[in-house]
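Before we start, here is the structure in question, set down as structure tokens.
One protein chain is absent from this view; the other protein chains keep their places.
The first chain written gets the first letter, and so on, giving A, B, C, D and E; residue counts start at 1 in each chain.
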Amino acid sequence: MPYVNIKITREGGPEGAGPSAEQKAELIKGTTDLLVKVLNKSPATTFVVIDEVNLDDWGVGGLPVVDYRKALNG
Amino acid sequence: MPYVNIKITREGGPEGAGPSAEQKAELIKGTTDLLVKVLNKSPATTFVVIDEVNLDDWGVGGLPVVDYRKALNG
Amino acid sequence: MPYVNIKITREGGPEGAGPSAEQKAELIKGTTDLLVKVLNKSPATTFVVIDEVNLDDWGVGGLPVVDYRKALNG
Amino acid sequence: MPYVNIKITREGGPEGAGPSAEQKAELIKGTTDLLVKVLNKSPATTFVVIDEVNLDDWGVGGLPVVDYRKALNG
Amino acid sequence: MPYVNIKITREGGPEGAGPSAEQKAELIKGTTDLLVKVLNKSPATTFVVIDEVNLDDWGVGGLPVVDYRKALNG
Partner (left out) sequence: MPYVNIKITREGGPEGAGPSAEQKAELIKGTTDLLVKVLNKSPATTFVVIDEVNLDDWGVGGLPVVDYRKALNG
């Protein structure tokens, strides 16, 4: 009966605008397989929900992520 | 002092693109009424937040939901 | 394919230490019935997860909830 | 190792369509500084994720937020 | 910069009271490896948070999970 929520920044992927549907399908399959393998959960009652988050909306190190990366590489 | 988060797939509704504003208002009212009835919570401090999730972003049975339904009905 | 998360303060209920199992079952049933009625969702793929939150861990009005209520009634 | 999620209604800001990137950066910085000050957390492992929620999708008092405000001011 | 939240029922594991620390470590490693493989994410900025949920607090099919399983097998 697991519920998994994966939050990622909206970037990368084939067009630079976020993961492709195929990549998301890989995340869904991989996460579900992991829960089956480690905890013997049933896939039919395993939900995986992916949230893509705009870069402006994700902060780390006290900065929006784009500024944080610039500061690291500065 | 409840906080309720309802996540649903973005589909159905009057135009097939997700629930209407009226349907969302029904969810908000119904959930709030339930918390008042069962736990005597105050509506004024009951928040309900609805998230619509794209079909690509919701997995069940190890598959994106559209593929899962096809597999079930295959 | 809905997922509902209900967060409530850990208080009230038959012993003052939070809702009883019966009250939680009512919340689960009521929320699921609402999603069936309003959006025609399938109960078998409707998850409801309840989180009880300690009073120290819930703030409103800039105060922990117990202090907030005292201030309101003060 | 904190993770902070801030959910706000999508409104206000310089064009009335939600907070500006600068306002979001202030939220990220302010929240991170607070966790450093109060709990001595490391900024490099402090994530802040902001979700803007459409007004239709936020309920309080059993009503969508716009209707709730009208009712209060009615 | 991913954040993953895994919610599972508190059951199973070596003593029937939930997954062991080793099983949780496997979930953390497996999820992180998946995000590295599929999306080339950096492990150092990948958080995984596991929530164990009491059986009373998880509903499916309109019932608490224990009652739901009984009904299915009835």
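The definition used in the following text is that contacts are C-beta pairs under 8 Å (C-beta built on N, C-alpha and C of every residue); 3 or more make two chains touch, one makes a residue touch a chain.
Owing to the predicted nature of the structure, the values given are computational and were not obtained by experimental measurement.
Put simply, the missing chain touches B, C, D, E once the whole complex is considered. Touch with the hidden chain on the side of chain E covers residues 21, 24-25, 27-29, 31-33, 43-44, 46-52. Even with one chain removed from view, chain D keeps its contact list with that chain: residues 1-9, 12, 19, 23, 26-27, 30-31, 34-35, 37-41, 45, 58, 60, 65. Of the residues in chain C, those that touch the hidden partner chain are 7, 53, 56-64, 67.
Please note the rule applied: only the chains that are shown with their structure count from here on.
The interface of B-D is repeated, with over half of its contact pairs matching by residue number, by C-E among A-C, C-E or A-E. For the interfaces A-C and A-D, the C-beta contact count is higher for A-D. Inter-chain centre distance (chain B to chain C, centres taken as mean C-alpha positions): 16 Å.
Centroids of chain D and chain E (each the mean of its C-alpha atoms) stand 27 Å apart. Counting partner chains per residue, chain E shows two or more touched chains at residues 1, 3, 7, 58, 60. Every pair of chains that touch is listed here: A-B, A-C, A-D, A-E, B-C, B-D, C-E, D-E.
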